[in-house]
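The following block contains the structure, expressed as structure tokens.
For this view, one protein chain was removed and the others were kept in their places.
Our next item is subunit A:
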């Protein structure tokens, strides 16, 4: 069963230099109870896709259905019913928590906005959630600056959990953390998912982390998904040349291993004026002239595996 179903998504941002084609024709679903990882280089559109999937941004074209209900083009009022189901955890818990509010007030607010429970009931919920994410209930009386980065990310997760969402968007949620703390937060996210039957859209530039936490991984390049498969398959049998290059670039904690020469040499082309046809063709080691014509579409490559490449 699909929690989110997005089809034909297009989102362009207008700038002084032209329209940035942040998302240009994306179909993707988030299944109930899964973690969908989204990877790609900076500027590939992964954060924009995350925001479209969670209704934080309206698409220019296309549809986003959350639990069967269309989000795109809905009024704010209608979205208000859907919003509690979807929450977000951002990279920088310092800037996403209001520094002038106690942690307790920050956690209470979503309950108040959606008029859930009595004041006493709400306070009890805050205390319970703080405990669940590994903080003392006494943390409610303190301010964000009194906490370390890892603790602040716990607070951000607690806030996201207050409305019992079905889906949490984690946008680089562990990227600013030290490795020892990163492991704590990744484990906490995994526990929350099991306990509350959550789904995650997990966006990160760190492929090792996504490989660890995601059930399925979508690889993006210049506003399009080039390959999507379950975490094991995409790693062991990548079909798209870009996915292969990306995986080969990941540093491995194994000294002395034979190092592959860097596959990709240039930078990502401008999303304002992307290459015709297959957008990866300008950097692709196996591109042929025909790649400049039609854009390849995602084609099934077996169970739970799809790839958009003429040479896959």
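Quick note on the criterion: contacts are C-beta pairs under 8 Å (C-beta built on N, C-alpha and C of every residue); 3 or more make two chains touch, one makes a residue touch a chain; residues count from 1.
Here is the rule we go by: contacts and distances are computed from a predicted model.
Its UniProt record calls the unshown chain "ABC transporter ATP-binding protein", which is the correct pick from "AIM24 family protein", "Pyruvate dehydrogenase E1 component subunit beta", "Carrier domain-containing protein" or "ABC transporter ATP-binding protein".
Considering A:98, A:232, A:276 or A:290, the position touching the chain not shown turns out to be A:232 (whole complex).
Residue A:254 is the one among A:76, A:254 or A:300 that touches the chain missing from this view.
Among A:49, A:97, A:161 or A:246, the one in contact with the hidden chain is A:246. Checked against the hidden chain, the listed residues A:54, A:96 or A:184 yield one contact partner: A:184. Counting over the whole complex, subunit A has residues 41-42, 148, 150-151, 178-184, 186-187, 190, 194, 205, 207-209, 211-213, 215, 230-233, 235, 245-257, 259, 261-268 touching the chain that is not drawn.
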